[in-house]
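Apart from one protein chain that is not included, each protein chain of the complex appears where it belongs.
On to chain A.
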Amino acid sequence: MDELKLYTYIAVFGTFALYFAIAWWARAGSTSDFYVAGGGITPLQNGMAIGADWMSAASFISMAGMIAFMGYGGSVFLMGWTGGYVLLAMLLAPYMRKHGKFTVPEFIFDRYYSKTARIVAVICLIIASLTYIIGQMKGVGVAFSRFLEVDYGLGLGIGMFVVWVYAVLGGMKGITYTQIAQYVVMIFAYTIPAVFISLQLTGNPIPQLGLGSTLADGSGVYLLDKLDMVVTDLGFKEYTTANLGGGLNMFAYTMSLMIGTAGLPHVIMRFFTVPSVQAARQSAGYALVFIGLLYTVAPAVGAMARLNLMNTIEPTAGQNLEYAERPQWFKDWEQTGLLKYEDKNGDGKIQYTADKATNEMIKVDRDIMVLANPAIANLPNWVIALVAAGGLAAALSTAAGLLLAISSSISHDLMKGVLTPDLSEKNELLAGRVVMTIAILISGYLGLNPPGFAAGTVALAFGLAASSIFPALMMGIFSKKMSGKAAVTGMIAGIGVTMLYVFQHKGIMFIPGTSFLGGMGKDWFFGISPNAFGSVGALVNFAVAFAMLKVTGPAPAHIQEMVQNMRIPGNVSAAHDH
């Protein structure tokens, strides 16, 4: 076994052992432990757990790669996935914590006094969470197969088993403490390579500053200016100004991601675990500290990876790399099929340009940027091993949070709330664990046989959260009069418009050729891409709900009084059941 593999085994299985130990120490004894960790998590702990919960395989592995190839256009992800926490801290989390229930659909049921509303919320939650989990499971499989050369399916199975142990045993309590450990693993794995690379390129160890510094090669040129020059010389769009589908599209996209973030149930749920309203506000701040740490490093990772890649292929202008002399990491990634070269002009050298006819790097998968980065920069093997453990921590921690959101919505909202109200606490706890086991099996199956539409599903998850859950929650708190029927109509209208738009452009359930009004691109509504349409759906939701309110009349007096109580922190008790 070579050194790299040995280190990787130690890093991966060492962290797994740590997660198991924590799970055993923090196992859940009651439904309150299982759903909200007994309501005794401190804001600092909760902030870290939210960070791990939120930052998925997509944040850890894909985001910097997307930024590397989109340049300025990648800003929509940076702003969109952080700005939502401002909305959470001011518009949702404190009031929902004050209300003090276990799940998001339960809050919607209380506020809109309607089982239909609860069921609509459960359905949105399950679709959004399941589609999200598929991505995490794929991340686990890829990390195992790439770093340990284990079969993809076996890697996925190991990942499922690890999540099963600590999520089913510990519920929210076990998940919270494991997520804290996973955050620490993840942030070291992300920032250490970035610090090294920033040092190499600019002499500044802080990546956020390195990105704005001059290059260390003595030329006195700023890193970003150099990158702009290199990419435009080869015909690519200028890095620092490259747009993503026009100004309006970037605006709508950023807004969709922000309100989608604020509306994702597995994130909101975490705010039910702290002891007070003040602690809920504070945990949103800490969460953004921990998330911001990774998100402000990501643009540096992206830009530096792109520059390193360009410099490897064309060390000085016109002097291209001989294919026969390509470095080891190039060969490794060629084997995975994520990197492909074709010698079109037969000169044995690598040409990488924006022109399809002459470009010989016919495939450079965005996802390899973070994973290959340490190798591209010639970093020591233990750093590469750490990145493997970090990627797994990112995927596992998010999967666990999503699984809990799914199992609580079924055992607490569907079973205890609607179908079998006389379920005892002990049996509800058992049901939660059984449902979670089933959810793990389903998501494992979907990770192994990803449905054809897996790639398009992020649009669906954020679209659903943005167009249905966020407006319903916000109106529930800020409009005392909003009635149940009006809110449900608004939710259904919002989802309807968003889904129609996504399916029209990407095919019904993403099946190609079934889009009913014509193809993509040209017919976009004001140039807004399907991924960015959740914000339009949210507008429709608000408009329809307020129009319907005129028809249905205001909510009953006792509901208005409940909203009044939600707004004042007052005497806050621990989250309780009914």
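We adopt the following convention: contacts are C-beta pairs under 8 Å (C-beta built on N, C-alpha and C of every residue); 3 or more make two chains touch, one makes a residue touch a chain; residues count from 1.
In the analysis below, contacts and distances are computed from a predicted model.
Novice: According to UniProt, what is the chain that's been left out of this complex called? Choose from "Putative solute symporter protein", "Disulfide bond formation protein DsbE", "Copper chaperone NosL" or "Cu-processing system permease protein".
Specialist: The record names the chain that does not appear here as "Putative solute symporter protein".
Novice: Touching the hidden chain in the complete assembly: which of A:L18, A:L91 or A:V418 does that?
Specialist: A:L91
Novice: Have a look at A:I22, A:M137, A:I197 or A:M250 and name the one touching the chain we're not showing.
Specialist: The missing chain is touched by A:M250.
Novice: From the list A:S114, A:S145 or A:S213, pick the residue that touches the absent chain.
Specialist: In the complete complex, the chain left out is touched by residue A:S213.
Novice: Among A:G51, A:G157, A:G170 or A:P299, which one touches the chain that has been omitted from the display?
Specialist: Checking each option in A:G51, A:G157, A:G170 or A:P299, the one touching the absent chain turns out to be A:P299.
Novice: Per the definition of touch given earlier, which of A:S276, A:T312, A:N381 or A:N427 contacts the omitted chain?
Specialist: Selected residue, touching the omitted chain: A:S276.
Novice: Spell out the interface residues on chain A facing the chain that's missing from view.
Specialist: Given the touch definition above, chain A has residues 67, 72, 74-75, 78-79, 82-83, 85-86, 89-91, 94, 98, 208-209, 211-214, 222-225, 240-241, 247, 250-251, 254-255, 276-278, 281-282, 284-285, 288-289, 292, 295-296, 299, 564, 567-572 touching the missing chain.
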